[in-house]
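Report on one structure; see the data block that follows.
Here the complex is missing a single protein chain, while all its other protein chains stay put.
And now, chain A:
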Amino acid sequence: MMRHLISAADLTRDDAVLILDTAEEMARVADRPIKKLPTLRGRTICNLFFEDSTRTRISFEAAEKRLSADVINFAAKGSSVSKGESLKDTAQTLEAMGVDAVVIRHGASGAPYRLATSGWIDAPVVNAGDGTHQHPTQALLDAFTMRRRLVGRDEGLGKDLNGRRITLVGDVLHSRVARSNVDLLHTLGAEVTLVAPPTLVPVGVETWPCEISYDLDSVLPKSDAVMMLRVQRERMNAAFFPTEREYSRRYGLDGDRMAKMPEHAIVMHPGPMVRGMEITAEVADSDRCTVIEQVANGVSIRMAVLYLLLGGNDSAATAPSTTRTEESK
């Protein structure tokens, strides 16, 4: 297992399956009366959020607390960052305070990579979304949800998504979720198709390990899972499609379109959903929609990632063995 989680593309198949399997065990903790493990007791994790996020921050915080870590929440708004402090200064402050891991969300693509590789801070870095670049724990929780629904909860252990056909629909251009998912799903052996208006397809997409289509209706009957992406108006600085109505007519998912999907196929959405535009209420509230499950699975995945990054000490692997090894019975 690597030291940081910056991009879904960094994960090997074995790493990804290990995280999914570990998350499956973590999910069992949520069913217990006491939803807490002592694993990261005495470790301090800082959630460094330079960009607004409620869902992801709460999810990380829940995961950290379930592993008994001490949590520091840092929101850039109202902090010294608004007074002009740089990422470097913030990182060095955290290092001086002895933080054991940093979960970072930043509006600039590449900020987590910079934090992890600059030497400003020695702790593992987890990317919780950077600009339009990556959101690896989101991709992992999506893959976890797909494996549970399409392969099975217990049957899925140790398995990937080999041969499953996954369709991602909507604003690919601005979506870090789409980038992360394409990378991870490809690693896990799935066939990915992107469906988007031509204006919302990024330059260079032909180098991505996926297919591109502009016609949702022709792709739906062949899909095992359809993931609707949010139209990110806050990142749009120009008109990318004529009207919401037209977008909705061509790329929105309604009941009629859902009926074209195979019986077993599921509908996913990373949230927050804009009902009526990318997805209708009828679809969002149906049994096939996994949005709520995705939220629950997010906590398990983040517990698994934090455990695997922080639960052990890699340097010990090369240290000479002490007298008490042999499983320390």
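Quick notes on this one:
The definition used in the following text is that a residue touches a chain if its C-beta (ideal position, glycine included) is under 8 Å from a C-beta of that chain, and two chains touch if they have at least 3 such contacts; residues count from 1.
We take it that contacts and distances are computed from a predicted model.
You can't see one chain of this complex, but its UniProt record names it "Bifunctional protein PyrR", from the set "Extracellular solute-binding protein", "Bifunctional protein PyrR", "ABC transporter permease subunit" or "Aminomethyltransferase".
Within the full complex, the residue among A:T39, A:S53 or A:S213 touching the omitted chain is A:T39. Although one chain is hidden here, its contacts on chain A can still be listed: residues 1, 18, 21-22, 25-26, 28, 32-34, 36-39, 307-314, 316-317, 321, 323-329.
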